[in-house]
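The structure that follows is given in the form of structure tokens.
For this view, one protein chain was removed and the others were kept in their places.
What follows is chain A.
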Amino acid sequence: MALKIVKGSIDRMFDKNLQDLVRGIRNHKEDEAKYISTCIDEIKQELKQDNIAVKANAVCKLTYLQMLGYDVSWAAFNIVEVMSSSKFTYKRIGYLAASQCFHEGTDVIMLTTNQIRKDLSSPHQYDTGVALTGLSCFVTPDLARDLANDIMTLMSHTKPYIRKKAVLIMYKVFLKYPESLRPAFPRLKEKLEDPDPGTDAEPHLLCVQKLRILIEDSDQNLKYLGLLAMSKILKTHPKSVQSHKDLILQCLDDKDESIRLRALDLLYGMVSKKNLMEIVKKLMLHVDKAEGTTYRDELLTKIIDICSQSNYQYITNFEWYISILVELTRLEGTRHGHLIASQMLDVAIRVKAIRGFAVAQMATLLDNAHLLTGNTQRNGICEVLYAAAWICGEFSEHLEDPMQTLEAMLRPKVATLPGHIQAVYVQNAAKLFATVLRKHEGETDSQAAQETSQLLIDRLPLFVQSANLEVQERASCILQLVKYIQKLQQKNVEVAEEVTALFAGELNPVAPKAQKKVPIPEGLDLDAWINEPPSESESEDEKPKAVFTKEEHKHSRSRHTEVDEKELARRREVRKQEQANNPFYIKASPSSQKVYDAPGVEHIPVVQIDLSVPLKVPGMPTSDQYLKLEEERQQKEKAERKKKEKKKKREKRGKERKADSGPESEEDIRPAHQVDIVTEEMPENALPSDDDDKDPNDPHKALDIDLDKYVCLLQFIHALHVVMHGNLFLLKLKFHVLVLCPGFGLRHFLSIKPTVCWFPVQKSSKHKKKKQKKEKEEKEKKKKKRHHHHHHHSDAGGEDSVQNGTVEEEEPLPPMSNYSLLAENSYIKMVYDIQGNHQDESKVVVSVIFENKSDSFLKSMEFNVLDSLNSKLQRPEGAGPHDSLTVPFQLPPGVSNEARFVFSVQSIVMPQKLKGTLTFIVKSDESSTHEKLDFKLHFTCTSYLITTPCYSDAYAKLLESGDLKGSSLRLEGINMPFHHLLARICFHHHFSVVERIDSCASMYSRSIQGHHVCLLVKTSDQTVSIDAKCDEPSLLGNVLDEIKQTFSKC
């Protein structure tokens, strides 16, 4: 027997082990793939054997082959077999292989759950350790859910080795299965509060001066880290970093690309009006020197970023900027031609004063187009010709010699450009043609004008033959037009005006949010059909076999035409109602469809800037000239200012001296150029709001701490500090948990207080406006058809609640409402109710009634909630997790309406509150304002209960089964008839009465997830005792608390 074992192991020793495999591969350099495939065949044979040692050896070899790029997922099952070996040696091989190749898509992974659980609870700490290490690499949501408890237990393991691993892996578990976070609070708190002997007091802030020392250090790593830290400080203290501009510019010369890129990044945040030209000049030098297109393209985009940031805030001289852009077109092989082109277009359109200069520059570019397109490798840059041609055409009145530009645009070489650029060429040639005609109109000698027509007629046929549809179509259209004009010219007809009219009208930039901000004029109903569509079409769609309904179809069409006006109105109303009640019906933002009269050009607000230097720079300018000019100008200004100041001082000596910032300060540098920065056009009735960019649901906002500003830096230094003491993992865990669960676990972690306090649900006032109540009653009637829901008719409540008891003559119930106040301000009031239904165990519907309390029109209401891990607002497909839902109606003054929002919930045993915001536009006759109202949605445990009838025998069985756990509640001083009490419980907490005998009643309800809740209510002498049973004790506890709340308010 012993010999057999020895034979087994001796057999084994001649199987290839990992070392043999590696050696073999190294000896088969020429036919490596073939050799490996034979090895894989061997491995397959070995995996078929029963001997676990052989299998483990095979799996070990597979792990190596996986590293070489071979897919080994076919052996997943064998890997699981090796993982489940009782021997640590093999187990470790199995777990290593699993950690290298298992992932969420591996189907055998679910077979591992029990094995891993066994290993986690193994008495040998190394089995546990190996399982934790492996699991950390391939944990899936399912594994996380199933094993969260086991891992949590390990956090209090006797061995620190295991405790540490368990705490660390919890982070992965949270990522995969966030729900495990809540039960983990108490333990994590313990762990995080563990005294860290390694971390001593506060981390002290490195000051910028110290960073300078780092950057000046010869050690490249310190230099890099210094720059990195600087960029973090820059966000909060730009001034202090700006003073080190020299040092950072110096870093641009560094041989190390990592450092150059860091420095570039910093420069972006450091520019000011004063130093922009200088910095860009320096960057331009680097562009020339740069080797390798990646870094050069990076430089190019940075230059454009720096110049265009904050709406060209730092540019004082746009001629200079245009020159920079033109200089950039000389770059070879850049990918960013379109970026330069879009800048050219943007500046030429928005800076009116620059147009003359820009046009001249663009004309030169067009004339020298062969320099750009000559090399096929420079394809990217020919995009700028697109911009050049358009600018020359659109602003052709500024052209000195339009004829020459026209000629340049119609050269045969143009036909080699990409189609979209040719199309622009052709179209703008026509614009130039119009300009030339107008220029020569009225001259006795019409020679020039006719020559132009002839030029077009000669050159355009080349484009008519273009394979590009756009080019071909435009060219043939324009060619015919010119031919016609030529005929007219020959008859000496004046045509210039008509031709110019083809391109009349000025283009003005429109603000990106302009359309969104146009309110809908009163009386315009965007939901109204322009032409009533055949309403039968809807039902047709539902019919599965439309082919056979042709006859019917015809019939219904003819019937449709007979539908009278009233019927149409009725249908429209019904449809609107449907849409209003459907939370998923998202209408296109109503304002986006709005057509408005474009206001005249004179309405465009322009920023007037003083002119102090001549507009023209003689000759073909280079950006450097501007730099010089700018310096001179600044010098001059400085001198003048000094003079003035002296004068002032002399005059006003003794008077209060203002803290007039010195000549160096930013404000004093006036733009050198008269430029009208045409601010983006807004419709005249646009609503002022700057909130568009701010996402109220930005998780970081919920963090309520300036994550960006301070934590980055602190984290940087802290991590650096802590890692040296080997305690990084605790800090990181803490930090990650913070980021992981914004708005939920966050505050608890900040204060490290795991207890959650819940706020009682506020009751809405019982006295409501009659109007609203009436409307609600109607709604609730409708609702009742769909939901098993009690509404507040007292008689109905009585009937339901007394099923098996005797119906007595009892005093009527006071009116009750389940709608609680959500939030209220002077404009709007929101009340809400939450209902679930048995169909879906993870959904509840929140009905919110919006009431317009103001005299204004409320519109564009957007409802948004900050989701928690447990409860999420259901948004339509394609919407982001923080997008808000449009409330599908508007509210005229005094009107209320109801909208529903569906939430998905996971655990229902605890109440929860969600923060949310309603934004809306208040529109009155004179003005409109954007308002918002914050609210907190309270998901009580009651809201997860659904009134479900239960017969007394079934009820008795349920109580006998013994599955339910009990709890009880005593209410003192309840001064109301027993049937009122029961009705209240029924109504507010969704119970039904099973049986009632005198002053004792049994009640029942069921949660959306099927928990049974049973109550036995007894009363005597103003004291009510409730004995309750439920299969979920925490749910029951919370429901009882809520019942107590209800009665404490009576």
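Heads up, the rule we're going with is that contacts are C-beta pairs under 8 Å (C-beta built on N, C-alpha and C of every residue); 3 or more make two chains touch, one makes a residue touch a chain; residues count from 1.
The definition used in the following text is that contacts and distances are computed from a predicted model.
For the chain of the complex excluded from view, the name given in UniProt is "Adaptor related protein complex 3 subunit sigma 1" [choices: "SKP1-like protein 1A isoform X1", "Adaptor related protein complex 3 subunit sigma 1", "Trifunctional enzyme subunit alpha, mitochondrial" or "Pyruvate dehydrogenase E1 component subunit beta"]. Of the listed residues A:K48, A:K87 or A:R570, the one in contact with the hidden chain in the full complex is A:K87.
Note that of A:I116, A:L154 or A:I169, the residue touching the chain absent from this view is A:I169. Considering the whole complex, the residue from A:V22, A:L371 or A:A448 that touches the absent chain is A:V22.
When you scan A:A58, A:M83, A:L96 or A:L211 for touch with the missing chain, the hit is A:L96.
The missing chain lies against chain A, touching residues 3, 5-7, 9-14, 16-20, 22-24, 26-27, 60, 63-64, 66-71, 87-89, 92-93, 96, 100, 103-105, 126, 132-133, 135-137, 139, 161, 164-165, 168-169, 171-172, 220-221, 223-225, 228, 255-259, 261, 294, 715-716, 719-720, 723-724, 726, 728-729, 732, 735-736.
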